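The complex appears here minus one protein chain, its other protein chains still in place.
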Amino acid sequence: MKPPPVLAVEGLSVRYPVRGGLFGGVTGHVAAVDGVDLAIARGEALGLVGESGCGKSTLGRTAVALQRPTSGRVMLRGQDLFALGPRDLKHQRRHAQLVFQNPKTCFDPRRTVGGSVRMALDTQDLLDPGDREPAVADIFARVGLRPEHRSRYPHELSGGQLQRIGIARALILRPELLVCDEPVSALDVSVQAQVLNLMKELQAEFRLALLFISHNLAVVEYVADRVAVMYYGRIVELASRAALFAGPRHPYTRALLAAVPSMDPARRDEAAPHLGEPPDPARLPSGCRFRSRCHIAFARCAADDPALAEANPGHAVACWAAVPDGPSVPASA
Amino acid sequence: MSSTLRADPVTTASDGPASGEQLLAVRGLRTSFKTSRGELKAVDGVDLDVAAGEVLCLVGESGSGKSVLALSLLRLIEPPGSILGGEVRFEGRDVGAMPRRALRRLRGRDIGIVFQQPQGCLNPVRRIGWQVAEPLMRDGLGRAKAWDAAVELLRAVGLPAPADKASAYPHQLSGGQAQRVMIAVALALRPRLLIADEPTTALDVTVQAQILDLLRERCRAIGAAMILVTHDLGVVAKLADRVAVMYAGRIVEQGPVADLFAAPRHPYTRGLLRAAPRLGEIGERLTDIPGGIPDLARMPPGCAFAPRCDTRRALGLDRCLDEAPPVFAAGPAGRARCWALAGDAA
Partner (left out) sequence: MTDALVDLPDLRVEPRWRRLIGRLLADRSAVLGGAILLLLLVCAVAAPLIAPYDPLAIAPMARLRPPSPQHWFGTDEVGRDLFSRIVYGTRYFLLICAVAASISASIGTLLGLLAGAGSALVDGVIMRLIDVLLAFPYILMVLVVVAILGPSLWTGMAAVGIAGIPGYARLIRSAVLGVKREDYVDGARVLGASETEILFGTVLPNVLSPLIVYLSYATPLAALLASALSFAGLGAQPPIPEWGAMLVNARTYLFSAWWAVTAPGAALFVAIFGLNVLGNGLRDVLDPQG
């Protein structure tokens, strides 16, 4: 009997109205997230990859209740986050924390960084007030900073240092789920490696369910146990790290992997895939939404919208070429 | 702005580019910014050569001065920054001594520029065809002819349906298309050198690969050399003929791309190459470089990398902390500023 996952996302959609025309009326909808199911267990790191605008950040924001879904549920430790009253939601928030993409903007510029971390304990009313400051000092030490750093203001610290503090602010609440939205994309390579190492260490130490969102496949490969690839609101491939990087099944995943420039100058002339222009999110192609850029698309791809289905055990793909007998997504109204 | 012809005595060695005629020669270039916290030496004595037709990648992290260096080559430095010294020669002409008109000509015709944010560089209320045609018209081409030439240029950079797209406005383009247009503008007058500052950083990986291929292909087609400024070693591996690695305002290592990736000589270069996660080579732990980038307003007296340097610690080199290292030969065709190489040179 497996324990319930820390995070279970069920049939999640987030739609935005598109306004246009002379009077700014609603002319259509864009689904940033379009019917996503995902689950993350305690101690598991799930990598979520995709290009800008694919909806991966929106999905991450619903998991920490910063974004209300249009439909579907977000279950955190067995409770539906968006069915909770304000008081219960506040208590649940302790268990789902977020590390932001840009460490330079995620701290109140008027507070010391120590004050910002302490605010987590104050808000959740954890520990005796007298024990909070020592706890902040402890977590600063744990993420590789000195207790003196607590009295600094955000603008006095580097991006790498601030991201360590961002991690400290999230972890001081001892959450079960940590969502990291592009946590190292604003950092320099040499510092990025430090922060990634730290995150991996802490993930094991705190047995975190980690939702690690990134556009960088190499970074995801380093951090994640399982990887989900997202394309225009849908998860198009979901597999263990080993299976996905060794044998990607979706043509989009393959194109993404092939597009990463090799670090070996000798392999520079390997042709990069030419995917063509991305579609307008308000006017996705019929059937499979990747078909307009897919070089193996065939007739059925225009007619039926493939759902995520297992190609091999534990390796799910939404592609008719990979899973010819898989289910299709019913056309929505 | 004075252009003192003061070159670093250690680095006047005439080991220029390996092949091809010399296009750009930089000696002892220094650019500083005056701030409330003191003088920031963004470019601190840089020597650089670019041969005709070659691709030189300028790699560095934020604050390394790589973008300021690129702008300094064209004297595009605004107050509070200023170019304090050194010499930039383009095809033998001293850029620092050029009158304003000649400088404008240099920027438009001899050297093209592509920036990181294509959307920010295009005029939002002008059709892109006219923006590509503009340099051609300034060069004396008639309106109709310039428009036709612009459409051809847009075709050459791979813009779909160029004849229609020429009438589009910048907001109607995707990021990748806008960058293609910028490349068309920059290369319209067939410059001898293209300076591209992080041209693919704002783009997705699938688009990045296409733009990099395009940059190389177009530069080859018109025989232009390229200085590509980037923080991404993958981009370097893909495009560079030669690489210059910058750290805290100095070029710490330069050499041919294959040598530099196979056998980096400077500890910082080694660290950077190890720190970048690579697809398919995932170990238990990434080898990071401890510490962070030094504060340019409070530079240590010795080697700027010394406080983070594991080689210094391993070899017990104390002089690194007090004395800035000069340039040493590194490998068959490279150079590096590192005391650990002092033995090799002697």
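The first chain written gets the first letter, and so on, giving A and B; residue counts start at 1 in each chain.
The rule we apply is simple: contacts are C-beta pairs under 8 Å (C-beta built on N, C-alpha and C of every residue); 3 or more make two chains touch, one makes a residue touch a chain.
Predicted model only: the values in this text are computed from it and were never measured.
Novice: Which residue, A:I40, A:V143, A:C180 or A:A243, contacts the hidden chain when the whole complex is considered?
Specialist: A:V143
Novice: Please identify, in ascending order, the residues of subunit A that touch the omitted chain?
Specialist: Within subunit A, the residues touching the omitted chain are 64, 66, 86, 89-91, 93-94, 96-98, 100, 102, 105-110, 116, 119-120, 123-124, 141-146, 148-149, 151-153, 158, 160-161, 164, 169, 173, 194, 198.
Simple rule for what comes next: only the chains that are shown with their structure count from here on.
Novice: In their shared complex, at which residues does subunit B touch subunit A?
Specialist: On the subunit B side, the touching residues are 61-62, 160, 174, 176-177, 204-210, 212-213, 231-235, 237-240, 257-258, 261, 271-273, 275-280, 282, 285-290, 292-293.
Novice: Which residues, counting only subunit A, touch subunit B once they are in their complex?
Specialist: Within the complex, subunit A contacts subunit B at residues 51-52, 158-161, 188-194, 196-197, 200, 215-219, 221-222, 245, 255-268, 272-275, 277-278.
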